[in-house]
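Report on one structure; see the data block that follows.
Take a look at chain A:
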Amino acid sequence: PSATPVDTETTAGGGTTAAETTGTETSGSAETPAGEPVKVAIIYSKTGPLAAYGETYYQGFQAGLDYATDGTGTVDGRELEITYTDDGGDPDKAVAAAKEAIGNGTKIMGGTVSSGVAGPLAEQAEQNKVLYISGPAAADAITGANRYTFRSGRQSLQDVATTSGQISEGSNVLVFAQNNAFGQGNVAAAKAVLEAKGATVTELLVPEAETEFTPFAARILDAKPDLVFVAWAGATSGAMWQALSQQGVLESTNVMTDLGDISTYGAYGEASDKVNFLNHYFAGAADNEVNQALVSYLEEGGHKADLFSPDGFVAAQMIVQAVREGGGDDVEEMIAALEGWEFDAPKGPQQIRASDHAMIQPMFVVKLKDEGGQWVPELVETMDGADVAPPEAA
Partner candidate 1 sequence: MSAPLLTVEHLRATVGGQQVVEDITFEVPATGVTAVLGRNGVGKSSTLKGIVGLYDRTGTVTFDGERIDHEPTHRIIQRGIAYVPEDREVFSMLTVEENLTLAARQDQPRWEFIHQLFPELKQRAQQRAGTLSGGQQQMVSLGRALINDNRLLLVDEPTKGLAPKIVHEVAAVLDEAARTVPILLVEQNLQVINRLAHRVVVIDSGRVVHTGDARELLDDTARVQQLLGVHGEATK
Partner candidate 2 sequence: MKTLLAREGRGYLIGLAVVVALFVAPLLAIPGLGILPGPTYSAGSMHLMAFTMLMVAVALSYHLIFGVAGLLSFGHALYFGVGVYGLAVVLRNTQLPLLAAAAVVLVIGILIANVLGAISLRVSGISFAMVTLAFAQAGNVLVRRNPGRLTGGEEGLTMATDNVPDLLIGVVNTRNLYWVALITVAVVYVIVAWIENSRLGHNVAAVRENETRVRVLGGRPYLVKLIAFAVGGTLATFTGMVFLLLQSGASATAVSTEFTISLLTMVVLGGVGSRWGAVVGAIIYTLLNQRLNALASSPAIADLPAVLRIPLSEPMFILGTLFILIVLFLPGGVSGTLNRMVGRRRGRHPREALEDIT
Partner candidate 3 sequence: MTQETTVGPALEVVDLSWQVGGARIVRDVSLAVAPGEMVGVIGPNGAGKTSLFNLISGINPASSGRVLLLGRDVTHRSVASRARDGLGRTFQTSSLFPRLSVLENVRLAAQQRLGGTLSILQFPRSADDATRLAREMLDVVQLGSRRTAAGDLSHGDKRKLEIAVLLAQDPSVILLDEPMAGVAHADVPGLTEVIRDLNSLGKTVMIVEHHLEVVLGLVSRVAVMHHGELLAFDEPGAIMANPTVQSAYLGDIA
């Protein structure tokens, strides 16, 4: 524990730029006969190591609220009283924030960008029987965690499944990852998804604290796989990609990995245009009305659409749906309102699978292109939601 539990709540209606647009502070609406405001607690990283993701999520959420409530901030006349709390990426703070919110009668929680925080929040949701809509955290375990927990983003299984377009029966796939929960999760996901499609999956796990990847790159060469799936997060990715380029891995085989947010576009160095990327989202990934709404809302506020913008956007859509169809007070009714719901999201058509609350959604295959010294993603292929759907969680 970082020895700090609760952080702080901000004012209802949110922080800085979006306060007016959400309109939650408008005085009149409180007296509407439609009833009490619906309390919503958004817990996410305002500070800490994942603050950048947090900011993207937050802005996406504002865009989604604006879109789903037509700029009113109310649902059928009921005000949404939203508190935003910083978890600093720390589960202890998140739990404290959740308890405080639940203690105050909140029935809807959303957010967090960190898998380490999502688990404890899902646990709180179950213990206290409140609705929880997880954010960008990719851990597969969130899906099917309990009947109170949903997710607005994608999960590792979907990332992995996106590579399936690149493999054929009998392909030899090597998963290159760090030996931590994220890496292990990706290996498990690859085995589950790709072996089902007839590929052989082997793994090369590197100790998490390792900083020297050259010998491992040489080992990939020796293994001669048809496809290398790289599941990597964090600061060492630059060195890892450099090692792969230096040892000639990129020339010798087909390498795929997950394209992260804009700030990581520079991390691939010489590998940038030699790698195939699978991608959750980038601004140009989808061409539909909802995405346009997202991108233009963000541009107006001086922000850029990025990897986790849709996670925030969809979270807002889901909350509005839950309140509109489920009333906002009875958690069971809200769950019913969300299960099986099909809707248009920035990425395209999405569906919440009723059985385990998996978010069925399209995924993308992209390449990086050098545009005037800047690497920018270019869409290669859109994978249909059903094709990359994760296996049902038990």
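Note that in this section a residue touches a chain if its C-beta (ideal position, glycine included) is under 8 Å from a C-beta of that chain, and two chains touch if they have at least 3 such contacts; residues count from 1.
On how the list was made: all candidates are chains of the complex that A comes from, given by their letters.
Here the structure is a predicted model, which means the values were calculated and not measured.
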Touching candidate for chain A, same complex, options 1, 2 or 3: 2
Touch list for chain A against partner candidate 2, complex: 1-10, 15-16, 46-47, 86, 88, 90-93, 95-96, 99-104, 115-116, 118-120, 122-124, 127-128, 139, 141, 179-182, 184-185, 207-209
